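Worksheet: one structure, shown below.
Here the complex is missing one protein chain, while the rest keep their positions.
Here the chain labels run A, B and C in written order, and each chain numbers its own residues starting at 1.
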């Protein structure tokens, strides 16, 4: 199996999400970090690269320089794709530079700073014909995939009700006034965009609901809030949802739910059954029925689908977590790159990776949520793009 | 301690809730069932009374007749209060008849068929000066009381977010077309009023949220649905809430959440802490904090408040349930009756019982929920009465 | 349905278990407390009886006097049976007096102070032909009954492994040195017998294991301990078990497991499946399988057996607890009494009540446990009686 070569933009020393991406990328030995522009501070980027055992010549302080330099390397040496792990406002320019230089892109979410940027990004992706992936991490969990497959197979019947929530408590106090760098940029419109809570976690919740149900949100009614005084962006939001099949739902995302960690949870109810998944114990999927016992499905069990099992590394009862879910996204994307190299179609596991349409949809969701919250009109239709 | 004498209207053979009320009333040996009009079918009422070991002369088929007959009995024999356990449309006329005949009333919820009736009922209660109680059962759980006290004491800080939900699955299919009598009347506007789901369980959720937080819902935005074809009343509903202190929230009630039982749950988040209670394991109350471990409080533990402990009958770890919570309402109401008899003020435990203001508020909630759902206007203010 | 009349010995003011028995007895309106000798202190017994609204003439201070006086009453007035809720050392003499006076007996456990007493009690029960029941409370839970039925139906296959545990923490400190009356008598050999922990809760665990599996413990190896200095009786014990079908097991009972409440739990594994039940959430029964999802069975669900459902009072999701389980024992025993009165055989629900053979077996277990613990011999056979 060809080793896929990755470059990284962002994720220098001290950046939480950069380290997560690197572990996820390398977990299965299919992807090798070969270069990076880890910081616009040249010395910091250099130190980060050295700490990662990269040759100094492959460590950059400017992502544009990196794209050009890598493009000049022989095909067998240069990176295959760029992982973008910067704050939101750089997602678009870095992705654009990478694509224009001929590199595939795997980006952290949200895809861009605005819907407009996302639409431009789609044009570039489509015109270059290159691959684009997005780390909607929660869709990487094996039991989330099983949930999706069960619904697609009709086991729950016609979906009627969707409840998705993502409560956190880490912004219950004004962390941005201290030295919490992540809080600072996520609450800064210039770096985060028009939303903090919806842009950071609400968009995960919306994506999870759509991924699992196979439905699309058709309209929504929203109430976003900045509870902590002085904030320019929302730290909490709730919405009523309507889906394209007539189902209804609720989405809650919050960063001021004191004492909550990253408690993303999805419940779906059809006319035949219901399901329940939550990150707190991600290796379990609950199926509920009207007239027989609730079933507790567990990762790696023999009754799961082949796709689910292919996203698991350990035997049942040896828990997998967030890093493994994240790695599943990387493995799928690497599989797409490899298939492209080999001139074949990606297999099912590789194809199962969020892409540019999810990127656009996510940005549309964020903008619609903010607009709906600002409006006295009850329902706001999800626009088609 | 004086034994309090109770009459019952409704709850004849086969009626689920009547049996529950009788167990709850008698659980602590403080209340004795002395008479009843269990059914408007005289023979059925007679059989029910005989099964309950009542003297035939105290078993009636007409509640008006019962009021008159009981009123003629010596003070030491006649009932002290009437428990009303009929379908909704009879709550008001029975309560009115009882009050006008001089009897205190403890009614199942919702209090009446309409807000208008509830307002009239309040006038009657106030003009007669008699006692009125309402079985918002979930407020009877000891750990719900502890939750209320903790918030009142400021332990969670300023309340910002309230999430209350009550999912059921029993109406996911058209049960009303079969021989499910409860489904039939709850979905019949003539007997149930203008709402099924909100009138039956949404009102419980709203009451629980207000009881525990001590806040009042000030406005709401609602989306109610009748998912099962042919239904005239809602079987599901979700709303966005705003509270009078600026807190926000979500209320979900559903009868089509396939596989759910009676999973009422409340989460409250303040700027200092959060709490979580659910009926599935009612003897546990979770307190969450930003910087110290989540705490699991348990019924009967020594660190609970005196009021909480007074609502518990078993040592810690010997679970109590729904019947005991229900009994706590009865014991409180009986305590009010006894205090009235004794010419003293009720003690704290007795005073802690839903009353006529909760009755009015519940009906206002139901009507506002339906109106808001039918409207294209986003927010609807909770009217003052 | 004939109301069954009950007398009580023990359970005066302040006695925890007496109040529990009275609630359990009266819960379903089938049993009426008509007399009692609540304390050997005449004034205390009188006050207790008055608080229970008993006529003064039916309140006694001497249980022998009560037996004689009740026996002289007309058949339609005198009690049908005696509930014994005293400390252990009085179980036998009270039961003997009751039986000799012609009254059925329902006793708290352990049945007697010694195995020898239990064997004498069996002789008396058999010679009088009267009914004898024992409140092994945990067998009253509906899901425990379902567990028993599933195993009897072969769903788990051949049972191989049984793990039963009952950890408590209430005796982790020397409570007996303070004013904890229950701790004082349970740790006093004259009142409790030769064991505290095994006599109080170990015997429950052993009974639960045998009741659910339908197997008998054939031999055991034990290690009992008095961890708190100065104690004459055990406050903790663990054993290895062997059953009559070749299954093996472990029994743990402890009163020094700090922070545990009454966490009795049973796990059974057969060659086809496993089950798991615990009092902490008693309305759930888990079934585990090798090749399909774990199933979560819930009280009142339609897929349960008729016997299980007949032991439930509330709809699914409205939890039942310890008092209801206790009441199920009372209802079964009352059913036996009624059947005897009516000259018919008891129905399935009534027959499902621990009796004199369980009483003997329990005392044999306690004595064997203590002897085995004191011995350097590894295995000790459960003697046949």
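In the analysis below, contacts are C-beta pairs under 8 Å (C-beta built on N, C-alpha and C of every residue); 3 or more make two chains touch, one makes a residue touch a chain.
These numbers come from a predicted model, not from an experiment.
From the set C:40, C:225, C:278 or C:310, the residue in touch with the chain omitted from the display is C:225, counting the whole complex. Set against the missing chain, the residues A:19, A:174 or A:309 yield one that touches it, A:19.
Of the listed residues C:87, C:270 or C:354, the one in contact with the hidden chain in the full complex is C:270. The chain not shown here is touched by just one of A:13, A:261 or A:347, and that residue is A:261. Between the chain not shown and the residues C:66, C:143, C:198 or C:256, the one that touches is C:256. Hidden from this view is one chain, which touches subunit A at 1, 3, 16, 19-20, 22-23, 26-29, 51-53, 168, 260-263, 279-283, 298, 313-324.
Residues of subunit B that touch the chain left out of the display are 287, 291-298, 301-303. Counting the whole complex, the residues of subunit C in touch with the unshown chain are 156, 160-161, 163, 165, 167, 169, 172-173, 221, 223, 225, 227, 236, 238-240, 242, 248-250, 252, 254, 256-260, 267, 269-274, 287-290, 294, 375-379.
Going forward, only the chains that are shown with their structure count from here on.
With respect to subunit B, maximal separation of chain centres occurs for A (centres as means of Cα atoms). Averaging C-alpha coordinates per chain places the centre of subunit B 35 Å away from that of subunit C.
For the pair subunit A and subunit C, the distance between mean C-alpha positions equals 55 Å. If each chain is reduced to the centroid of its CA atoms, subunit A and subunit B end up 44 Å from each other. Shared interface positions of subunit C, i.e. residues touching 2 or more other chains, are given as 298.
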